[in-house]
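Okay, handing you the structure first.
One protein chain omitted, others in place.
Up next, chain A:
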Amino acid sequence: MSKEALVEVKNLQTYFYTEEGVVKAVDGVDYEIYPGETLGIVGESGCGKSVTSLSIMRLVESPPGKIEGGEINFQGKDLTKLSEKEMRKIRGNDISMIFQEPMTSLNPVYTVGDQIIEAIMLHKGVKRKEARQQAIEMLQKVGIPLPEQRVDEYPHQLSGGMRQRVMIAMALSCDPQLLIADEPTTALDVTIQAQILELMNSLKESYGMAIMMITHDLGVIAEVSDRVAVMYAGKVVEYTDVDSLFEDPKHPYTWGLMNSIPKLDKDVERLEAIPGSVPSPLNFPEGCKFNTRCPLAEGKCFTDEPELIDAEAGHKVRCWRYKDLEEIKARGERIYADQGVKE
C-alpha cells in the first residue's frame, strides 16, 4: 500500500490502574488503516482489541484507564494529545463507532428517528425537518423497509438486526472517514450477521470510508477485511493481508486459531484447541506472552520478548520460531495435541 495512512497507531499503550495492580490491556500496538480499506482486529476475549478501539476514540474510562504512551495519528493530528473538546468534534464527525449489543446501544425512551436526527443536528447544524429527511434517507440506505414508518418507532419495536442497521445509519449519518465496528455481529444470528456484513461492505464502497472491524470471529474477518492484525495479550502478534493470513499463518497462535475452526473439506473427529487460556494481565509471563500455551516454546521464548518483524514483505509476525513453524507445516504435522485425524 503506497497510499497515506488514514490512521496510524504507533506503540500505543493503554494501561488500567486497578487495586490489584497495573493491567497493561494494550501494550505497544502498531497498525495503520488506509482510506477505503477494512482492517480486521482479531483475538480472544481480553486480548485488548476493544481497548485499542476505545483508545482511538479516547473513550477509555479514566480513571482507571489511561493512555500511557504512543501516538494515534489521524489527519496529521495526534489524537492522544487533543483536548476533550477537540476530540468531541472528531467523534461522530470523522470517526464513528458501532457496538456489539444492538439491544442496549439505542436509548429506549426515544424513537430511532429522534436518535439519528439528534446525531445529524449535533454535527451538521441543520434544521430538524431537514435532519428528519436525511434520517429517513439513511434508514433507506441501510436497508430498512418502510423507513418513513420505522423512523417513528421505538427501539423495542425493532429486531436485533434492524437495530444494528439503525446503529449503522446513525454512525454513518455524518459521513465519517473511519468506522470502528466493535463486534457488530456477535449478538446477531448467522443469517443476519451475513446481511449486516454485506451491508457494511457495500456502504464502505459507496462512502469510501475505512472500517476497523473488531471481532473474535475469523469467519467475519475472512469476509470483510483487507488486512488483519491478530492480537494476543495486548500485543499484535501477526499483521498481514487477509489472504496470506489464512493461507500461511506464521504465528503459532494464529495457526491454532485456524485449526480450531471446523472445515468443510476435512473430516476431523475432534477439533484442535489451543490449551489453557489467556494469562492474567496482572502477571504476564516473561519473554513471549504466548509461551504458557505455545507447544513450540523453548529457551529464548521464556526469557526474551520477540519483536514484530517482517517475515515476508508485508507479513509481520512476533515469534522467535516462526521459521520452525514453517517447516512443521511443510511436513504436514500438527503442533497442538494430536487428536486423531481422519483424511
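Rule of thumb we're sticking to: contacts are C-beta pairs under 8 Å (C-beta built on N, C-alpha and C of every residue); 3 or more make two chains touch, one makes a residue touch a chain; residues count from 1.
As a convention for this text, contacts and distances are computed from a predicted model.
Of the names listed as "ATP synthase subunit a", "Peptide/nickel transport system permease protein", "VWFA domain-containing protein" or "3-methyl-2-oxobutanoate dehydrogenase (2-methylpropanoyl-transferring)", the one that matches the UniProt record for the absent chain is "Peptide/nickel transport system permease protein".
Among A:13, A:96 or A:240, the one in contact with the hidden chain is A:96.
Checked against the full complex, the one of A:42, A:117, A:151 or A:167 touching the unshown chain is A:167.
One of A:118, A:217 or A:305 touches the chain omitted from the figure, and that residue is A:118.
Where chain A meets the missing chain, the touching residues are 57, 59, 63, 88-93, 96-101, 104-110, 118-119, 122-123, 146, 149, 167, 170-171.
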